[in-house]
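Just below is one structure, and these are the notes that go with it.
Omission of a single protein chain aside, the complex is shown with its protein chains in their original locations.
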Amino acid sequence: MHLHDLRMPWLGRPFVGLSNYLEAVGDPRFRGALWHTLFFAATSVSLELLIGLWLALALNQAFRGRGLVRAAVLVPWAIPTVVSALLWRFMFEGQTGIVNAALVDIGLMREPIVWFIQPGTAWVPVILADVWKTTPFVALLLLAGLQNIDASLYEAARIDGASAWRQFRHVTLPLLKPAILVALIFRTLDAFRVFDLIYALTGGGPGTSTEPIALYTFNALLQNLQFGYGSALSVIVFVVTFGLAMIYIRFLGAELMGSRR
Amino acid sequence: MASVQLEGVRKTYPNGHVAAQGLDLHIADGEFMVLVGPSGCGKSTALRMIAGLETPTGGRILIGDRDVTVVPPQQRDIAMVFQTYALYPHMTVRENLAFGLRMRGASRAEIEQRVGEAARALALEPVLDRKPAQLSGGQRQRVALGRAIVREPKVFLFDEPLSNLDAKLRVETRAELARLHRRLGATIVYVTHDQEEAMTLGSRVAVMRDGFLQQVAPPMELYRYPANKFVAEFVGSPAMNFLPGEILAELSPANPGTAVLGVRPHDLTIVTAGAGDLDALVDVVEPRGSELLVYLRLGAEGNGPELRVVAPPETAVEADRVVGVRFDRERLHWFDEETGRRV
Partner (left out) sequence: MLALLVLGSAFPLYWAILASFTPEARLFGGPSLLPSELVLDHYRALFTQRNFWIPIRNSLIVAGTTTAFCVAVGALCAYALARLQFRGKFALLGFILAVGMFPQISVVSPLYMLLRSLGLINTYPGLVLPYLTFAMPLTVWLLVGFFRQLPAELEEAAMVDGASRLRAFGEVIVPLALPGLATTAILTFVYSWNEFLFALSFTLGPERQTVPVAIALFRGMYQVPWGQILAAAVVATLPVTLLVLAFQRRIVQGLTAGAVKG
């Protein structure tokens, strides 16, 4: 289908070879969308990993009300992405939204700004919303990894005179690597497919300056009814994601083999 | 009750591992047959094929006169006690015992009566309404046993049922099993890696190694006339001594250059130096209460092969002394060095 020009499907399906793919490569909006996706994935995933790791380490300590905290961080994960996008849109909305009001009140900004008319500022709520929603998931993955580490290793390290930092550096991090890797790949794949969040938060705007590849594909397919071109874009998204997924499966496959008798 | 026959049974796993290389075994009605061997010898696979949990890749299996080679386990009328007991954790002891009867459509009254009998016989009445997690190890073992006997199956299969018990309970349960066999007159196939368990329980014992049957015989025959070096070494404790044939060349029935002499530690006597067949240096003496286990090194300088001797507790031996050893001529075993077969 992606090798046909289907802009007007009722005219039959002229075979257009690879021209849909060539069109994509030469299309600045497509290259922009690809770049936005990469930027979004890199920024949000690295923030999520850092905060998630910190959160997991905190949650791994026994303290009163740990279950409560765990439940509290799970709620953002469970609510629909569209809903969380709208919550953040609301907080950043207008001249007098809560974010503007708060930033002006504590003196970080002299006057309120309109977040959604400049590309630079429009990304802020997008990234924040994603970090808010998915960090709990990362933290829980890493927490499970932490709980798999044998406590006697820390006792041995303490007897050997290792400081807290060294214990983290030489015991926790190496043993947590598989969990970190899984979280990383999981989240990267997800970030690459980002759609709901941006659709509901900025709609890709201002202009197309926050439009990710999935949203561009969707628009080509269902708004402009360029089925051939849209399908070619879908295939590109698929190939990229599939490459990432293969790495994931290879890694997880080894785990799976290991867990079998 | 019924007999069990294995005819040329083979099992090759998809990964190429061969667990059974043409097993021929006839287990008579009412016989207590023990399959014994080191781990990985194929004894559990053989049992699981009799149960129907694995399908042979060759040969036939008969229970009674019926060919069951490809019959699924639920239609074989057998009962099995698993090493882990495999009690259903979500059911009470009563429900566990009743499960097999229920699956076979027994009436409510019959189930109640038979479960009651089994519980009485195994002293499980006080725990009938508990779940397996609330039982002690010994109780769990008895529930597993009870689940097998309520069914009154044609054949009982046991897969290392005692290996999760502590030493004392194991000896007690062993006697219990022997009593049970006598009372029920049941056909039993029993798998273990413990040669002592095999010897004490079996009417006959089948020794396996690498998927092959090595010897099938009553326990004492196995002990007295091991068919090959492997069986000789595996059966009996402490294990048999093996020496080069030349050491007692004049007694060898075959060419002493290619023969191995086997002699059990119980068939050697310690005498004063020069008075026995050979002299040896005492290495270590282990007192065992009822007897001494003496480790010797052959030759007056102690540079020959090691020899284990079981001696009466009053024997006067001390480490680093030279003593003589006398071999019991009636109890010598000769094996071919290459094939390991008895000569």
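Letters A and B mark the chains as written, and numbering starts fresh at 1 in each.
Going forward, a contact is a pair of C-beta atoms (placed from the backbone, for glycine too) under 8 Å apart; a residue touches a chain by one contact, two chains touch by 3 or more.
This one's a predicted model, so the numbers in the text were calculated from it and none came from an experiment.
Seen in the complete assembly, the chain not on display touches A, B.
In the complete complex, the hidden chain is touched by one of B:Lys11, B:Arg94 or B:Arg147, namely B:Arg147. Although one chain is not displayed, subunit B still touches it through residues 14, 51-53, 72-74, 76, 78-80, 82-84, 86, 88-90, 99-100, 103-104, 147, 151, 157. Interface residues of subunit A facing the missing partner chain: 1, 55, 58, 67, 69-84, 86-88, 90-91, 93-98, 101, 132, 136-137, 140-141, 143-145, 148, 178-179, 182-183, 186, 189, 192-193, 195-196, 199-200, 213-214, 217-218, 221-222, 227, 230-231, 234-235, 237-238, 241-242, 245-246, 248-249, 252-253, 255-257, 259.
One rule holds for everything that comes next: only the chains that are shown with their structure count from here on.
Rounded to whole angstrom units, the spacing between the C-alpha centres of subunit A and subunit B is 60.
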